[in-house]
Each structure stands twice: as structure tokens, then as C-alpha cells.
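The other protein chains are all here in position, but one chain of the complex has been omitted.
As written, the chain order gives the labels A, B and C, with residue 1 at the start of each chain.
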């Protein structure tokens, strides 16, 4: 029941980062950490390890368990420090180039970097860099950061990094690795999560706490928005080299992205999701016989809805766990099997029932429509769709690969229209205010969160914004 | 939330069979059917298709989506009839030999067969056949059936099959394919399930109804214990060629094997599992704060337990969906990651709570022990283990690959001893009587079911039975 | 320069067999032996090993080095005796079924068999066996032998084998393996080669001596036509259980199939090929400037031709060693690259020259035509084609997969017509008499050889013979 977009690819997952410093089996522990962060990116992954004198990197397309299936790979990644990355990736022969960590050589030696987030001024900065002779190997905005770093004349690594990062704007939770040090940085807005932990005397940073749990690391605290932490043989040094800014943590991590067993932004995800469901039940009560989730990501909100409403919770939709990459449909068939190969409705659960279906988002509406059809075919008398978040109407520019506005049904349709399209009897979304109160903001503002995908109030400006456009995400 | 043994390999899954007759894309529909039956066998699969004059077969090791990932394979499987099989398989270079359908040539032409179950007198019959000159290519008991068929002098196909099957004893849900016909047979005891459906004018047989659902076939009825159905161009012909016997349907299908969205033995699996949980709550009530399932197979029983007891249901254990075949643990680590890579406990759910953990079985006890440790580490104050079935004390000889008696903790330990071993505060199993009542047997007998794995009352005798031995299963 | 059909697939290679008894690393030595016999079959291979109590087999599609690339396979093939096979194979999902050794169980235990040759009455015998209840898993004629063996009531293994083999007719060089013994048999006609050797006290049998050379085994002698040798813990026992017949060794082994460094039928292949070339030079002398071979199989005959004629030998055609399985031609190109990707002509060698091109056979004529075109484009003034064998006009029924008569250009065209088709200035084939004299037969008969592919005098009768038909070969 991880908060995975995998099942319906509602949103392409962003990325996940992990780093460990001071552990005798750094690369292998990193592998475990990436394993736990797999829901943040299924298309590619990589690990860089440093042994005091050099950095070695292994990247590949596919799941962590496949890219690192041969344990001889770990012999080629010696050292007590390692950083890693999981990502979604573009297709084609060049795709490996876009896998991270990116590892380069420059005048001070080697450096590897893993990035979760998206820079909004990457194109501008890149244009300036190219004008003065820089060459780029990838299309990733992350490469801009490395160039800025190489250009800096500052003596200390931390100063060079601060100088480089002051030139960029947007979302970044970064982990760097040099031959002898690891550095973790979170942008001043704190868009993406990054947590700090410790295991066996080694420091660990990770996108979510579920990665700490797997390796039995102790959770210490979040890396703070605007904080840079340098790890070296003398321990860790924290600094805040950036100008302070309004904090804008991505509320969608709590709604959908993060795994329900994680703590991000110091909030426990499962409990928040249940609370979204409870609040939703209060905002959109309905007479019904059963509450069922769209598995797996809708489960906690559905439990919350059921608890609050007193309507029994049932697992009426069964998920097929053996979905492969390819699925071969009959050629001549008039049917499209689509959702059916992923979910099946249990007839006896639905027959004659008034059903509340709880999901965490409606993107294009097509999947919801099919699920409701399946539930009605199973005999449901009424189907009430409840969404544990406000309507997603605006694309994200800070690291989540949302569809363009054109594809987001809520950006151009009223709730009534959506309800009709998905053929629900009623449709209720959590209100923006309700959502904010659940995450602890009571004053009518977005507080320390970014909820631009629901209202278009983008906290960090970017060069252009057209309805159909969307920045590439890396 | 399919009833999959995959997660902890509690029991090796048995097998699943599927057949379709009279469909223009028989092989492709068969692929879809096997997809839905994947939880019954993940190690190998195959499809045979007949086009009126010959039979072609494709088998392979691995998941259905992998073995049939290239859609050119379907071009090599033309015809309007097809049968298929999913199986677990033994390791080694010869394993493909044991994949089904088995396809052979004999004096009347070609025949393919897919088998779910286990013959208890296969060794005896095989010995007799070998004495008179038969050779065997596989170690599968299914091959015995084909030899008997080839030896029969009866003219009609159905007569030859009946003659062959009268010589064997045990569990068999079989689907045969000849160049022009399909035959489905279920043994007189009805150990393993087999259902009949129809789609687009084509007949379908499958181990479970979830396979009918995926291809949008209408469920007609079960193939009855002792029934043989011949499908040919003139439609279907039902016959009962065997002597009547006590019906002994495998109760474990309802407890663990079948997918919760299936109907087997005319009972809806999800509802029965909830009822096991309700009955368990009445038999083993306890003061507690939350009820949590061991996902995924324990979910329906936990919901039932929660409903009956009034204790809130929570998804406190989160499952990692990206488990690969290989998992590389750190070499020098003192920890064993085991269960942690599959499950994680949510601290905020458990902290300070009295917890009821519901699972559907305890096999060796080692996994339960680790899960309870994980729950305690997450802060639980009390952990009460509840099992929605009686203690599994006897191996199965009718098609389920249970561990030997030595490995079954319940065969040699008292409930108190097990409770202590798994470190639970209390442990409660569903009673045999309670289980029987849930499946509709009120008279103190096992009714139309086999529950020998709980009490050792084997309904069909077999040649030898030692404590540590176990018949090979196919 | 092995006598490989690989380059132009003139003839599909037949098969190769290997066996070793009494060696601590039997399977690994067998692997080496198959490596040396790879030119006899590139599509599939396998090894069975016996450790005194059971037989284990590993087979796969592809080259020996690929099928056995993981050396853990050898751990799964323990024992001091092993037999192996290389083969060409049919396409499709079932192809593994046709890989050898075939391993089966019967009343006396297990037996594995590897076969080089072709039985001419396999269909008849199979029909009889099926009538009495036998089932067949493969389309291979080899399976007939195993059935006959299983049916025999004789007590001694050798007697059962003799009884079984007396029922079949045709070509067979066979190696059997039981749990404790190995048996080598060569049919009474001696169609296919089989040699006996010894290394480190272990006995070895192989299709050609080049397999002995690689493992540094000493060549002892041929297994004789009609001989059966049983190897067990007490050594080897030779017997001649069959009625004596005219010996009919395949002359094509000397012309084309065997590796030039092998000794088969007690004749050294390289020397015989040079002698074919010398004889050809005497029969078809021509004024010319250079003699060039079609590499690699034409090299020895070309050297012989050059020596006899006094015309200088040159390697004017260069072979590309990196030919892969697939070759992707431009879609829109009007050219067909065909032969060019395999061979290139050196302009400076050919410019202005009168050229004798020596090849060992002309099958369809298309390849010769392209080669001559290439040579003319390189500037040759005259091109004289010389073939170091008589015209191939009749299909083989004894183990070589020749094209059908329709495809054999020599079966329907005069030498003048062929010469014209391939655009040579002159064309000369070695005479049948000349060929016979080279292999030591001076009396105008075919002696101890079969040369039916040149004259249609088939020494062992078979059921049917139509122009376009051809028996399947296994």
C-alpha cells in the first residue's frame, strides 16, 4: 500500500535520493535505501561510491533489484561513502545518459550528484554557461549545478556549492559525493523532503524515512529548508548559506507520493492520509453501505472516511500483483482490457450496495470512469466518488511530472461535469481549506506548504507559463 | 490483495488451469486467463493451441507476462481452442520439461494436458506402465495419465479418458486439448476447483472465477466433482463416468489459495475470509486498540475481526511492491533484513497500542516471530496474534506443496509453545468447528470438504505416509 | 578453416556426438569435446552426466560457449561419465524438446542418448509403437530407439540395445548413458563417423578426432561399423551384435563436413581434400594466373590444385570473422548485400588475372554466381570455377540435411547450364571415379563408401522417395 503512482501512473513519480557516509558497506546499504524508495522512480537508478581517492558509479535502466542483481557490482563500488538515485527516465538509446548520479571530473577532482526536484531557471543559466564555452552531455537541469560548481573560484567545497546554488532557483534536494566527503542540501523553499538519520555510527540522508527504517537507521531530523550539511571524517557540519525564503513544502508528498509508512516534513504520512479521509467524510457525507478504497494509494483515506462516517470499510477492489511491463491485448477484440488487468471488483461486496469509493486524486478521469463502471457491473446501486485532495488543476514546476493543463480534467471542467464524465452518482473533493487544516495550517494561508497544483499560486517564479507547456523535469 | 502465497512463500502455490474453446483468439484469451491465475503458480506457464489439424505449444519458466512478452508468439499459436497452465517448478536445467501443458503424440494423434492436483497412486501406476515398456520424460504424475490414455483401446475419446482416469486416485482438475476438441475433468472428490463460463459464444473453463472476470466471461457453474465435459464443434457434452465418492473440496482454497475476488466451490472467497475473521473474533476476543492484517492475504479476515470486535481496523504494516527475485544483503552486517524488505511497520499506528495481528496461517513460525518483533519495535504495548484458520499440522497430498511435518510448527508444538516462540502476548487459532461452520457445515463432520491438513483425516488413501516424507506435487 | 557449412549454409550441418567415461570432470571435458565439434551443429547442444545413481541433463539452444557459459552448470552435472550432442534445430517454442541428449526413465532406470544420423524406417516403427500405446514427446527419430529399448525384455543392457537397434534401419552413431554405464554404437553400414580415444585413463568417443585433440586424448581407433562398445567400471567390452552389411561410409564427410584437422574413416581429411584438389587439377587443367579458394572450406583443395598445376595460390577472398546472427540491410537500397558481408575480393590480387576459383560444392548456384560477380568486379579477366567434388544431384537420407532435389542445381541442369548460370568462363567438377580413387577405391565401385548424393545409388532402402520430399533429419 505504498503511495505509488505505479498502478495507474497517475503522476509520473519524481525521484528519490539517498546517501550514506562512514559505513563499511556503503554501496550495499545504499542499495537497500534505494529499494525502499523505489516508489519514487521505477525507470532507472544508480549508485556512486567513494573510497577516499576515487569515485565509482554504476547506473542502469529499470528497477533497483534488476540494475543491481549481480552482487559482483558491489565489489566494483568500494568505499565508506555512497550516494544513490531512483528516477523515471525518457525512452531511447541515450536514456542512460540521464541516469543519476551524474559523475564528472573538474579541477578539484571528481564529484557525483543525485538530485530530486526541478530548477525553474535551468534554461537561462545553461544558456549563459554555453555562451562562455561550457558543453552539456545531458538534458538534465542537474548538469547546470555541476557546471556552476566547476566555475566557482571559492576555495572551500561548501563555499563553491553555495555559490553555485545561489545562481539557481527552484526545487532541489541534493546529495553530492566527492572522493572524501558527502554533502546534502535542501533548497530554501524546502519543496522536496530530505531526512537525516544515523546507523552504526554512519550518517544517512534520504528522501523519506522508510529508507531509514529498512536499514534500521535512527531518524534524527529533517534536513532543513536552506540547510547544507557537509559530512567528512570529522563528522557533520551544518550551515545555512542561502537567504531565507518562505517555506513551501510540497503538500502532494503527503497526499500521494510518499510511502504511507514514511515521515516527511515531520508529519506521519499514513495518519495524515487518514485525516484527509476523515475531513473528507465531514465535508462530503453521504448515506451509503460500504466505503472502499482504490488500492493501494487510497487505502488510508478510505479507512479514515469509514471511521469518521461509521460506514463499514471493505476491500472490494482486488489488485493483481503480477502486472508486467507489457500486456498483450487480443487484436480483434472489441473490448479494451485496461483497468481490468489491474483491478477486479468482488461481486458479493458490491451487489445491491450504496458505495463510497475513495481515491486520492482524479487526473484525466478515464481511470475513475472505468473503475466506476466495473463497480456498477458488480451490482452497486449507487457509487459516490470521494477524493481525498482538492481538484488538481495546475501543473507542477517543482519536481512532479504532472500532465499538462489540457490533460488535467479539473483544469477545464466543473465538479458537476467531472461527476457526469466519470458516471458517479455524486462526487466530492476535499476542500483546499480542509486539506490545509489537516496539515496543520489554520490561518487561511498555505502556511509552510506549496499547494500550487490546486490553486496556481506558485511560490517561486519561473520564466514562462503557458497552458500547454510544461518544463521538462529531471 | 489477492490471496497470494507469494509474499512469504508460506505454501508453494499449487497450479492453475485454463481452457477456451471456440474463440477466434483462443491463445490470447488464454494468456489473459493465466494472467488472472498467476497467484496459483509463478514459476512457469504454457499455452497449447489447436487449429483443427495440429496442436502447438509454448511453455517457459517465469511469469505469464514474461513468458509471453513477445506478441509474435501468438502468431505461432493459431486456432480456436487453447488450454493453459501456471505452475511452480523445480530448479535446474530440466525444469522446462516439467512445464505444462504436456503435449504428446500417440496413435490417435496429438493431445495436450494441463493438470492441477496430485495423484496419490502415480508411482504404482507408473511402475506398472514401465514394466510393460513405457518410457517417461518427466517426473510429473500427469504423464501417467497420458500413458494410460494412449494404452486405452476404447474408440471414443471420452471413453479412453474415463478408462485412463479410473486407474488413478487423487486430486485432478484437468483440461485436455486434441486437434479438434477440449475436455475438462474434475476428480470425483472434487479436491481442486474448476469453473465453467462462456464468452462471445466460446466455452471457458478455469481454476477460479477471477479468470472469467478478466476476460468478461459469464460464470455458468462449477464443473462438478466427477464430471467430464467434452467441447467440440457441436457444443458441450457433460458426463459422469466415475463411481460416486464423498466430495472433499479443499478448504484451504477458501482460507488462503484462491484470490479473494474469486468464487470457488460456489462460495465467495472474500466473504468467507471475512467470516473466518468474525468467527475468530468471537472465539478469541481480546481487549485491544487496533486490528491489523498481515498484508495482503490477511486483509479480509482482519476486516471481519475488526467488524465483529468493534476494534478499529488499520493498515499498520506497509508492503513494498517492488520485491525482486534477488535481494543482496550486506555481507558484513550483523542484521538479517529478511521480512523488513517486504514489510514496514508504521510507528505512529503502533506506538503505545494494544494490537491484534490477523494472519491466515502460521507455518514455521519464523515469519510471525519477525513481524511481531517489528511491531513491538514500532512501539506496540501488546501483540495478540490471531490466525483465521486452525493450526496446520498435517501435510497435503492432494495438490498443495506444504512443508513436511517436521517443518510445520503446529505438528509438534502446543499453542502455548507457539505463542512463546513467536513472542506474542496471546495467540488464538480459529477452531476446526468454527471453520466448518463458516463454510456451511454444521453437523460436526467435514461435510463436502477436505480439512485433512488440520486434522489428518485424509479422505483418499495413499500408499505410504511417513512423518518427513512428502509426495512430489505437480 | 574448419570444414564448416556455417559460412554459406551450403548444407545444414548434421550433428556431433561425444562421450567420456571414467573422468573426474566428465561434464567439463565433454564441454570441451563439443566445442571442438561445434562445426557439426550450431543451433543447440546438451550434456548428460551420470554419477552412478542418477543422470542429470542440461540442454539449450545456441552455441556450446553460450549454452554452458555459466560454470555453475557444471556443478549441477556431477559424475565420472557424460555424453553430449551438438545439433541444428528447428525454430519455435518447442525446439528445446528436440535438443539432445534425450533423457528418459523406464523400468530399468534412466537412460540418455545422443544420436548422429537418420533412421529411414522411423515412421513405420513409430506407427507400430503408437498402435500398442506408446506416446511420443518429440518428432525425433531418436525417440523411436528409446521406446524399442524400453520394450525389450532382455536382461542385459547390451542385449536390449541390440534388440532395439535390430528393428531400425539407417544411419546412427549413438552414445548412450545409464546411471553406471556408457555405450557407443555405430550402425552396420558405418554411415557416420565415430572414433575411440583415451585420456587420463578415461575412455572417449567422438564424431571426429579433432575433439580428441582438444582434450589431448590419444586416438585409439574407429568404432567399427556394426560395433557396440559398453564402458563400465570394469573397462570396455566390444561386441558386434548386428548382421554384417556392406560398409557405406559417407564420402561427404571427407569432402565437406569434417574438420580438416580430423581423421575420419581412418583417413586424414586435410590431405584427402588436397588430393581432391590435385586430382581436379589433372582432370580440369586450365591456363591461369592464380588459384584462389572460397574460404574457409575450399582452402585445402585449392592448395592441392595450385601445387599440382603450378599456378600460384592466393587468398584473394577475405572473410569477415564477425558475422552475427542478424544482419540488417537498408530498406530502400536496391542492392542486396548478401555475400558481400561475408567475403570481400582484393582488387590487386585479381586485377587483370585469369583466376581459378576452387570450392568444394555448388548447391543452388546462387552463391557461386555472386562470388564470381565479385571477382569480376575486382578486375579478373577470366574466372574458371573448379569444384573438388562431383555434382551434388541427390538428397541424402542418412543424416545430412541437403536441400530437396528441386533446389539442387545439378539435379536438373547440365554442367554447361550451371556454368552459364554462375557466369564462369569454364566449370569443372571432380569426376566420381576421380573422387573414389582419392579415397582409395580403385575398382570402379563405391567401395566402403556411400556416394549416393552424387549418383543416387542408395545403399539402404527407405519407404518412399519422391523428388521433392525429404525425410526430416534428427
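Worth pointing out:
Going forward, contacts are C-beta pairs under 8 Å (C-beta built on N, C-alpha and C of every residue); 3 or more make two chains touch, one makes a residue touch a chain.
Just so it is clear, the model here is predicted, and its values are computed rather than measured.
In the entire assembly, the chain absent from the figure touches the shown chains A, C. Touch with the chain that is not drawn comes from one residue among C:299, C:357, C:371 or C:446, which is C:299.
For the chain left out of this panel, the touching residue among C:131, C:166, C:233 or C:347 is C:347.
For chain C, the residues touching the absent chain in the complete assembly are 1-2, 4, 6, 24-25, 28-29, 31-32, 35-36, 38-39, 42, 63-66, 68-69, 71, 74, 210, 213-214, 216, 259-261, 268, 270-271, 295-296, 299-300, 303, 307, 312-315, 318-333, 335, 337, 340-341, 344-349.
Counting the whole complex, the residues of chain A in touch with the unshown chain are 56-59, 73, 76-77, 92-94, 96, 103-107, 130-131, 133-137, 139, 146-147, 150-151.
Convention: only the chains that are shown with their structure count from here on.
Interchain contacts link the chains end to end along an open line, per the touch definition above. One copy, chain B, sits rotated relative to the other, chain C; on C-alpha atoms the angle is 180 degrees to the nearest 5.
Per-chain Cα centroids separate chain A from chain B by 37 Å.
Centres computed as Cα averages put chain B at a distance of 49 Å from chain C. Averaging Cα coordinates per chain places chain A and chain C 61 Å apart. Among the residues of chain B, none is in touch with two or more other chains.
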